[in-house]
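For this view, one protein chain was removed and the others were kept in their places.
Entry: subunit A
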Amino acid sequence: MAKYLLLKHYRGAPASFNDVPMDQWTPQEISDHMQYMHDFAARLEKSGEFVDGQALAPEGTFVRYDGEGRPPVTDGPFAETKDLIAGWMVIDVDTYERAVELAGELSAAPGAGGKPIHEWLEVRPFLTAPPTITE
């Protein structure tokens, strides 16, 4: 029982095998892709392994504290930031191997030409609560 984040990048991951920007796909290809993602999440819910899935807008703002009594400073977006998160899925699975297997399935989502994108997804374990018995 461990939670993993399957992280999808707009930018920052190695290039996909089938690396065609989405706006160059046919509308049907986009629908098929969305359906695949939806079915994948539904399948995980059925298998009792789904925790969360969210997509993020590509543009965000950097915010920081600017001292007592002053409003926070905002800046960006910064075009040069090398890593850009597109979205994630959180799964709760029995083993790391299972997490990798599921990430592989998600990466097979169809893209241009109806062929799998082979997109690189990042698999990150969640930090857990400390176990009671350690010594």
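Keep this in mind: a contact is a pair of C-beta atoms (placed from the backbone, for glycine too) under 8 Å apart; a residue touches a chain by one contact, two chains touch by 3 or more; residues count from 1.
Quick note on the criterion: contacts and distances are computed from a predicted model.
Selecting from "RNA polymerase sigma factor", "Bacitracin export ATP-binding protein BceA", "NADH-quinone oxidoreductase subunit H" or "ABC transporter permease", the unshown chain of this assembly corresponds to "RNA polymerase sigma factor" (UniProt protein name). Of the options A:60, A:77, A:104 or A:125, the residue whose C-beta touches the omitted chain is A:125. Although one chain is not displayed, its contacts with subunit A can still be listed: residues 1, 3, 45-52, 92-94, 125, 127-135.
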